[in-house]
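Note that this complex is displayed minus one protein chain, with the remaining chains in position.
Moving on, here comes subunit A:
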Amino acid sequence: MAPRTLFDKIWDHHVVETLPDGTSILYIDRHLLHEVTSPQAFEGLRLAGRKLRHPEMTVAVVDHNVPTSDRTQPIEEPESRNQIETLERNVKEFGVPYIPLLSANQGIVHVVGPEQGISLPGMTIVCGDSHTSTHGAMGALAFGIGTSEVEHVMATQTILQRPAKNMRVTVEGTLGAGVSAKDVMLAIIGHIGTAGGTGHVIEFAGSAIRGLDMAGRMTICNMSIEAGARAGLVAPDDVTFDYVRGRPFAPKGEDFDKAVAYWRTLSSDDGAHFDTEVTLRAEDIAPSLTWGTSPETVLPITATVPDPAQESDEAKRVQMQRMLDYMGLDAGQKIAGTPVDVVFIGSCTNSRIEDLRAAANVAAGRKVADGVRAMIVPGSGLVKRQAEEEGLDKIFLDAGFEWREAGCSMCLGMNPDRLTPGQRCASTSNRNFEGRQGPGGRTHLLSPAMAAAAAVTGCLTDVRELA
């Protein structure tokens, strides 16, 4: 057989049938549901008198709309409450395993999946949410789908797909001090652009990627979608297997060994064909952040804000100027030293225990700057509990951070955690679009350590200066 990529192997393993027009019926191993994109799908099933083909391959959790403050009170916003109550009715009616709001296991769907061992290497995983790419860090083919497709998976446990193109992004070398997975991914997106991965599944490879823990790999795969890709992948290895072992839904005992034997076959063969190859050197990557309203507007923290006048392309120049105006920045100014109003550490990109440790490391013994609101939103109830066992909550609370409940929170402004117009936020999330964190809000995407540095200095800061 011709050498195959990791993507090809997972794909081949899941094709039920390829139809004459080239579309494949692709089998789905895990279907994750949340409250926003599932209601019409359940309704569609009900109207057609259909059932879920495999409820035991499906999991539902509430995350997007939930408040991250006191949860014992009823949810105030009627539309959010309605979506959550609708999900609760639906999972009951259709027999879907469900993690309720008040469960210790509740959290952001893309944190909960790997954490519970629900997402495993070699699987196909879908969810009505674009950041499903996160699960690719397990060595699984994971991508976001629309509401009609959610219904299709519910009824058939398959999806209609055409194969993607293969892209490999290789990062070789050793990351410098203060440089994290988030900086690597921002550098990659800055390099290839937000459309650079269009039509592709990206496999992340190279010694710098191999050297990352699972949380770091999830951060990278999470933002594949910001690079335009359909999904991101990291080949499973011992780091992956050690992470999976002992998780609630991971295979146990002999089954685990059998699984690992299979998972070890999941890497790209030597000589496998990639349609696109990109290589970065780890040593060239500095702590980074975005200055504009597109995730590709990446700068090292040491740089100055670009000047539209230097841009020869008219359309790009106009767009850059619009971004500068929206972000309240001047061309040529140093990005470091820009005062921030809010610091948000959370989201499916950076809310795992490793992320919180990195932030706590910077926050320890320091105080949140006057006038800055700084929030820590753990990705799940279990992350929260683990952090509390390690005493991270005390570090954050002593420093003046808010210590909140798990959820999407200020990542998307769909729940009570929102920016007000003009507020500038140092955020560990994944999208900096206009209004994403609240109407008129200004988002700088950066790593948890960089976000903590901004919190304690009150401005965008090179975390290496706080070492």
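Definition applied: a residue touches a chain if its C-beta (ideal position, glycine included) is under 8 Å from a C-beta of that chain, and two chains touch if they have at least 3 such contacts; residues count from 1.
The working rule: contacts and distances are computed from a predicted model.
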Request  = Pick, from "Phenylalanine--tRNA ligase beta subunit", "3-isopropylmalate dehydratase small subunit", "Amino acid ABC transporter ATP-binding protein" or "Glycyl-radical enzyme activating protein", the protein name that UniProt gives for the chain of this complex that is not shown.
outcome  = "3-isopropylmalate dehydratase small subunit"
Ask   = Which residue from A:Arg245, A:Lys258 or A:Lys367 sits in contact with the chain not drawn here?
value = A:Lys258
Key: Hidden-chain contact residue, picked from the options A:Ser69, A:Asn82 or A:Gln386   = A:Asn82
Ask   = Given the contact definition stated above, which residue among A:Asp8, A:Asp29 or A:Glu115 touches the chain not shown here?
value = A:Asp29
Remark   = Touch with the missing chain holds, among A:Ser69, A:Gln157, A:Thr198 or A:Thr304, for A:Gln157
Ask   = Given the contact definition stated above, which residue among A:Met1, A:Leu47, A:Ala177 or A:Ala315 touches the chain not shown here?
value = A:Leu47
Touching the absent chain when the full complex is considered, from A:Trp11, A:Tyr98, A:Phe143 or A:Phe204 = A:Tyr98
Ask   = Residue-wise, where is subunit A in contact with the chain that is not depicted?
value = 13, 16-17, 25, 27, 29, 39-40, 43-44, 47-48, 50, 56-59, 79, 82-83, 86, 97-99, 117-118, 120, 147-148, 151-152, 155-158, 160, 249-251, 255-256, 258-259, 262
